[in-house]
Structure formats: structure tokens, C-alpha cells
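Missing here is one protein chain; the remaining ones are kept as they sit in the complex.
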Amino acid sequence: MTLNGRKVAADVTPRTSLADFLRERMNLTATHLGCEHGVCGACTVIVNGEPVRACLTLAVGCDGFDVRTLEGLLNDEIMAALRDAFHHHHGLQCGFCTPGMLISAHDLIRRGKASDDREIRQGLSGNICRCTGYTDIVTSVRKAAEAVARSRDATTATQA
Amino acid sequence: MCCFWAGAEGHGETPREGRDVKAPAFDYVRPTTLGEAVDVLAKATAAGRDAQVLAGGQSLLAMMNLRVSSPDLLIDISRLDELRAVADERDAIRLGACVTHAAIEDGLAPDPSRGLMPRVAANLAYRAVRTKGTLGGSVALSDPAADWVTVMQAMDAAVVLVGPGGRREIAAVDFTTGLYETARGRDEIIEAIRIPRLTDAARWGHAKFCRKSGEFATSIAAAVTDPVRRFARIVLGAAGRPPIVLQQASQELLGGKSHDALAHAADHDIAAHSEGFDDYQRSVHGAMIARAVSQVLA
Partner (left out) sequence: MTHAVAKSERGVGARLLRKEDARHLGGKGQFVADVKIPGTQDVAFVRSPHAHAIIKSITVPPDLEGNVFTARHLPRLADMRAVPLVNGFRIAGYPALAKDKVRFVGEVIAACVAPTRAEAEDLVSQIAVEYEVLPPIVDPEAVLHSAPSLLHEGWPNNLFIERVFQGGDVDAAKQQAEMVVERRYRMNRQAAVPMEGRGVLAYRDARLDELVVYDSTQVPHIIRLGLAEVLGLEERVIRVIAPDVGGGFGSKARLLPEEVIVAALGAELDHPVRWIEDRAEHFLASTHSRDHDYKITAYADAKGMILAVDAELIVDAGAYALWPNGPFLETGMAARNIPGPYNIRNWRVKSFTVATNKAPIGPYRGVGRPGACFAIERTIDEVARRAGRDPLEVRRDNLVTPAQMPYMTIANLLFDSGDYPGLLDLCARTIDVAAVRARQKQGEPDGRLIGLGFACYSEQTGHGCGEWVSRGSPFIPGFESCRAQLMPDGTLVLYVGIQSHGQGLETTLAQVAHEELGIDPAKISVRHGDTGLSPFGNGTIASRSMVMAGGAVATTTRLLREKVAKIGAHLLQCDPSEARCEGGAVHGPRGSVAIEEIARVAHLRMEALPDGVEPLLTVTGTYQPGIDTGVFTFAAHAAVVAVDVPTGAVEVLDYGVAEDCGTVINPMIVEGQVRGGVVQGIGTALYEEIPYDDHGQPLAGTFSDYLMPGSAEMPAIKIAHTETPTAFTEYGVKGMGEGGAIAPPAAIANAVRDALVSIGAEVNETPITPRRVIAAIRAASKTS
């Protein structure tokens, strides 16, 4: 597979989940396991451009795919805005749900589904946070979306 | 999600269900054509193996992680082009079994339902599950609480199955026969779902009772009426049993009756159901049906 932009190859047992492959074999531990039945969202990663649950994805099933974890998205324009916003608006406490939350938020902003708090809350319903109570996460995502929109407007303006 | 906690009576056995979250070992094969997939499944079934077809895996892999299900062979059909194909057949849309919930949500597949299906898809589980979970996979599992199982019945869809003996079609209302039980043969694969296209005069209503966004509903009511095709159906799902077609209420809907008449008929349909409902269930189901019907009549 292509993992965070690099081609990697490995032999795995069929039952190895993508999450365990990333964490145990590739030492990419940002992707966390919180339930292994697809509800909590801590394991969310990007496969072929779409968010998926790494705990409900077989590593063998990703043969030939493009896989991105938080480690491989740090300087992506949207992710940089999110990381900055989460820092400024206290969008994390213990940090365990954070990688999955960032991946889901990234997908929302990319698809233009972060236009207001209600939409953001609905879009993040697949990521459980036990620490923050969500208010500051929603603020962070909204601010990041606004920052991305502003920077795109500015780019468009300079190109005009 | 089915209930994992079998009451452990008895002596000596150590029930393992639902207490671990790493899957038991299995073999994995990824055929490159549908024909090959059918072949592999038929051979494995004949050899007495516990072979399962893997589409999105969002239900199957969760069940395997929890060791509720332990097939020894997974046949991965998620990349078969034949199963992701979409065909516009003029009066019906044929969606390949591996069309994902997200594809339906995003409008990437033609919509025969005048907006009902994209709306249902958008509220199904969570986005990261929808990108992999499939329409066919959902129907094949027939979890009673699954959205598509109810909505496909309301839309009068048909399930297209392919097996060693060839192809056949079963109406959705006949396909789900019990809790997680279907009319699919062990060596058959769902190839597609054919959904009759609603005419411009059709109306639909859909209401779902869900305590937490994305979790399995505890009541779903879907109502569709398409007088031009002389079709109306109200289906109640997520009721702890396979979906129930409310026959009398559906008749009343086709007959253009009032909200009150419809509610009365629905009550009758529910009361007539062989497995009873308790007070609470009747109240919730009644409310969902009333809401779905209101949307139709609005």
C-alpha cells in the first residue's frame, strides 16, 4: 500500500486489522483503538481519500490502496488549520480521541460540511470524546473551517 | 447489533462470545470477477467450510472482532466492478450490491426515490462507516434495525441473487425471513438491488427513533405512495423483528384516506401482529408511523 505517501509492503495474517498493522507493524501509533467495533471513532484514518474505521478494515483488504494517518497529514492545509484551531480553542484534553477527531473534522471541511455548529456536531457524531464535552471541539472545527475559507478567498483574490 | 450476552446457565462451558475484540483466524481470498467469487463460495460451501462474503465489513468485521461470528474463509467482493455497477433501467434503478451508503448519500448513484434514499443514507451510522458499508451487505445481514432493510421493502425493491445455478430475483418483502435470516442460499451472493423508480407524483415519509445519532434505531417507519403505479406501502422496522408491512394502513394510504384513518388502520395492523408489543413500543412505533404518514400527506 501507499502509506503516508510512501510505498510499503508487508506480509500479514488475514485477520490483522488495518489499525493493528499501522500501530504494531508500522509504528504509527497516532491511530488509537477505543472499541474495535466501529462506534467510538478513535481509529479513523483515510483510505483512498475517504475516512474509514481502521478497526473494521482488514490490512490485506487495503492492498494497493492509499492510506493516510494523522502522521501523514500534519502539514496538509486543512489539517494545519485544524491543529492550530484545536490548540487555540482547547479542543483536546487527554488527547486519546484527538487523532480520529482530527481526521473526521478534516473530512468534513474538505467536503464543505462544516458550515455551522449543527452541521459540525452531526458530522462528528461518529467520534466519541469523554473529556471535553464537545463544545470546544466544535468551536475549533468551526474556526478551522473559517480559516481555510479565508485563506482560499485570499488566494482566489490574489489570483484574480 | 445483536445481543451478545447469552445467559450462561449450565456447567463447564466457557461462553466466549463478545468478550474479546481480536478476530479468530481465517483465510482470505479476493476473487477478481463475480463468476470467480460465486465459484469460490460454492466450492467452499460444498466442502463444509464456514465461508462468508465480505463486502464493506462494517457489520461482519465487528461481529468477528467480538468473536460472535467466526467464519474460516472470507471472500472479499468489495472490489468487484460488477457489484459496484449502477444501471438505469428506465422504470427502475439497479444498484450493485457493493454501492456504499456514502455513494448514495453523496448522490453519486442515480436516485429512484426522489430524495428518500440519500436522506436515509446520510443518517445511517457514521460517515467513516458509510464509506465502506454497502447496500447489499446491509440487506444480506438483515439486522432488523438496519435502515435499508425497512426502506427497500417500502420502495418495493427486489434483491438480485447470483449463484452456481444462475440468477434469480426475490422481492425485498420476501427476502428477509427472520432476525438475520434471509432467503439467500448459502452459495448465493447478492448481486444488486433493483428499485422501482418513483414517479413525479409519488410521495414518501420516513421517521426513525434513535436515542443517539448513528446508533441503531429502535423504530423506523417508511411510507411510500405512488398512485400512478397504484402502489402504496407503509413499513415498520427496527421493531425487534423483521420489518412489518402495515397492510391495512397501506391500503388506506393508496385509497387516499385521511391521517386519522391511516393512524387507526396502523394501530390495527400493529395490534394484529402475532408477536405483541408492550405499551412503550406501541407508543413509539405509533409515533414514527404517524410522523412518516404526516410527511406523505403534507
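Note that the chains take the letters A and B in the order they are written out, and that residue 1 is the start of every chain.
Throughout what follows, contacts are C-beta pairs under 8 Å (C-beta built on N, C-alpha and C of every residue); 3 or more make two chains touch, one makes a residue touch a chain.
Bear in mind that the values here come from a model prediction, so they are computed numbers and not experimental data.
Looking at B:T33, B:T177, B:T199 or B:S213, the residue that reaches the missing chain in the full complex is B:S213. Residue A:L74 is the one among A:A10, A:L74 or A:A154 that touches the chain missing from this view. Contact with the chain not shown here comes from a single listed residue; of A:T44, A:T57 or A:N127, that residue is A:N127.
Although one chain is hidden here, its contacts on subunit B can still be listed: residues 1, 3-5, 7-16, 18-25, 66-67, 209, 211-216, 219, 279-280, 283-284, 286-288, 290. Seen from subunit A, the chain kept out of the figure touches residues 13, 15, 23-24, 27-30, 32-37, 39-40, 42, 69-71, 74, 83, 86-88, 90, 92-99, 102, 117, 120-122, 124-125, 127-138.
The definition used in the following text is that only the chains that are shown with their structure count from here on.
Rounded to whole angstrom units, the spacing between the C-alpha centres of subunit A and subunit B is 29.
Taken in their complex, subunit A has these residues touching subunit B: 13-15, 17, 20, 35-39, 41, 44, 47, 50-53, 55-58, 60-61, 63, 104, 107, 122-123, 125-127. Subunit B makes touch with subunit A in their complex at residues 1, 21-28, 30, 54, 57-58, 61-62, 64-66, 74, 76, 78, 102, 125-129, 131-132, 212-215.
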